[in-house]
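All protein chains but one are shown at their positions in the complex.
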Amino acid sequence: MLAVPEIRVQHAPFDFATECAGFAAGRTDLGAVVTFCGIVRQDGAGQLQQMEIEHYPGMTERALQAIADEASARWALGACLVIHRYGVLTPGERIMMVATGAAHRADAFAAADFLMDYLKSRAPFWKRETTQHSTGWVAAKASDEAALQRW
Amino acid sequence: MLAVPEIRVQHAPFDFATECAGFAAGRTDLGAVVTFCGIVRQDGAGQLQQMEIEHYPGMTERALQAIADEASARWALGACLVIHRYGVLTPGERIMMVATGAAHRADAFAAADFLMDYLKSRAPFWKRETTQHSTGWVAAKASDEAALQRW
Amino acid sequence: MKLDILYFAWVRERIGVPRETLETDAETVTDLVQELSARDERHALAFSDLRAIRVAVDQDLSDFSAPLAGAREVAFFPPMTGG
Partner (left out) sequence: MKLDILYFAWVRERIGVPRETLETDAETVTDLVQELSARDERHALAFSDLRAIRVAVDQDLSDFSAPLAGAREVAFFPPMTGG
């Protein structure tokens, strides 16, 4: 039940419900499916107007594929999906999702958590936030880099 | 953004796509949603005919509520859902799901993982598997009890 | 004291009924188990290895030393296997 990771990088919205329904559909060898979905979050003051995501076409797909291959090699995954959007998004919009399917829940959870940690700091995406008063690039967090040490 | 956990215990199937689409829909304060779905897994020999899940009406809802309340107290959750089925299910059918929503991914992941570990060993469900040749109660795994020590 | 006793999964199968009502003076779960085990072979067999049995008092997970004063419902079952 080797996973061939499916990677999609796109501007267009994806339908989270359809992706969840279709992921590993009809498979009876997978007992556990984990999904993660990242959403444009409004800031406390409610001032975020838009988030723009820049990426590096070509390298983005390669990096996501490499991260998903690594997850599939480390854990007993039977299915793996990564979707990531770029371009202008507004608060509440879904930015990206990952899904992992495995016989057992520990593999599905660990692989999804790993995918997110690596995707966050190793896939070439950059976020720029625009509020009513300013625009600026989101700074990488030390905690995101530190999270990689878990694996 | 306090979470009021939603708990459902039912025989009827649930629509995973609809639940995923509806969970935390319209919320702009949650940047991360994690879902877990447990599925009746066919055994390697393909002999599983059905899985029957017995539960303890009344206590089941109380136990799931207590576990979800504990998760909401430990992590900064903005939304929390647990659905668990009982009765006769066949391979490939979805048994249960949890969903967690939080501002940040670490909280959403940890809470979903915690919910599953506790639900597995502390909510009153028992599985009986029937193959072509035999029927028997699924034994609890030492690893499931040990998993609780993580928290 | 009148207690509802509930059984689940293989404990229920061994006892032969899902539920029974008992008038008892048992002070703890252990007392109750001894009283039930003394009744017949089925109860004795079901309770022969308590390490394999979990107990809930009034729908809260409990242990065998728990007092029964004021309790209405006691349930016995194997380790749980949900999820």
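Labels for the chains are A, B and C, by order of writing; each one numbers its residues from 1.
Criterion: a contact is a pair of C-beta atoms (placed from the backbone, for glycine too) under 8 Å apart; a residue touches a chain by one contact, two chains touch by 3 or more.
It should be emphasised that the depicted structure is a prediction, and the values quoted were computed from it without experimental measurement.
Chemist: The chain left out touches which of the shown chains?
Modeler: A
Chemist: Just to verify: which one of B:41, B:55, B:85 or B:105 makes contact with the chain not shown?
Modeler: For the chain that is not drawn, the touching residue is B:105.
Chemist: Extract the touching residues of chain A with respect to the undisplayed chain.
Modeler: These residues of chain A touch the chain that is not shown: 38, 53-56, 58-59, 62-63, 84, 95-96, 116, 119-128, 137-140, 144-145.
Convention: only the chains that are shown with their structure count from here on.
Chemist: With centres defined from CA atoms, tell me which chain sits nearest the overall protein centre.
Modeler: B
Chemist: Round to the nearest whole Å and give the separation of the Cα centres of chain A and chain B.
Modeler: Each chain reduced to its C-alpha mean, chain A and chain B end up 22 Å apart.
Chemist: When the centre of a chain is set as the mean of its C-alpha atoms, what distance in Å lies between chain A and chain C?
Modeler: For chain A versus chain C, the centre distance works out to 48 Å.
Chemist: Scan chain C for residues touching two or more other chains and write them down.
Modeler: 83
Chemist: Enumerate the residues of chain B that touch no fewer than two other chains.
Modeler: As it turns out, chain B has residues touching two or more other chains at 38, 116.
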